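Removed: one protein chain of the complex. Kept in place: all other protein chains.
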């Protein structure tokens, strides 16, 4: 059983955070939250989304799992105005999701969850450095890195108490330094890892410019990015595997 | 003889309503109105446009016919700002149309009207149902249908007193229900016909979102769409042939 009403903007923010990594996903319709975990086909980037029951106007679910085509669901959500409410109701028998937006009804055929790639276990890493910054700052560093390279280094300088976003190209280099004053918070620690820029660009697409993003970082370890949606009633976590640094 | 002055926005609204169906057309320069009738090459969609002499700042004509390349004429009208006046004058001898917009002169070579496909007779059908709705509502139904199919059904439910825009895809369905409260007016009657979405999308492009659109509908009959331009001093009628409904 699943029956819920949610604002179009909340639904879109939730779907966008997952669709930047995968085309199809399983949605867990838990009693207290809607949850999605997914990993990209190359096993490099993961997303973990939880949207609390409180983020919905109304929410009833009993723990089922459905498989959906994300871009199809995003198209439908895109038919709504930002303030519109989206009504969702699962028909258990036909395995179709009925979506209703102000007079408009859409019947979405679901995908067999068993045909969708398995949900990843997101490891519980204890990473030594934590940086909290605005989505806009991260966006600026990623755009700058993209001018010269397809890799990006994230680094904390413990002495300078600063976070660095860096990229080395064949001829040109780029380096964004964010000191304590530029950041919302910084817990410095030994941290320096290299990542594929393509994945970070995709994740960045979903992160709102004014979101408070928490970055957990180590030395040649995966990075974790957290931010909230739905006024704090939804949480998104990305995890991205590092690339080996060469000299 | 033809000599007229018209606001750029009125001229553009008039040309757009025809150019969504055909590239070239005959323009009848009647004494009391400028009139265009055209049918697309596949004989599926027709348009009938009348722009009253009163829609012009000044208008003098004596019943001639000219042939024009519509996209060319739209490009020229596109050079004007919305408030600008467009001066049109036919040179009978050279068969060229002189167009003047605030210092800019354009000499447009006309097309021999005999080389343009014949104007259609638009049949005077007595269709059993009439729906009056906002252009925006029609647009919403067409966009939704376009997500799942290349056909669209328009239907009136006499018992529910509602107008339905529906589409059936291979896996998904879409259905926009507009009740009496959502419509400007409804004269219910037996009406249910299927249409090619491509044509309706093209016609919809020309219909302003805030226009009052009158839809005349029957059972497996053509649909007629009427709306006004130029503050009521111009009338556009589209007619679209039905597709055979299969089961």
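Chains: A and B, in written order; residue numbering restarts at 1 for each.
We adopt the following convention: contacts are C-beta pairs under 8 Å (C-beta built on N, C-alpha and C of every residue); 3 or more make two chains touch, one makes a residue touch a chain.
Nothing here was measured: the structure is a model prediction, and the numbers come from that model.
The chain omitted from view is touched by exactly one of A:178, A:194 or A:230, namely A:178. Within the complete assembly, residues 72, 75-76, 79, 103-109 of chain B touch the chain that is not shown. Of the residues in chain A, those that touch the hidden partner chain are 140-141, 143-144, 147, 171-179, 182.
Heads up, the rule we're going with is that only the chains that are shown with their structure count from here on.
The distance from the centre of chain A to the centre of chain B, with each centre set as the mean of the Cα atoms, comes to 45 Å.
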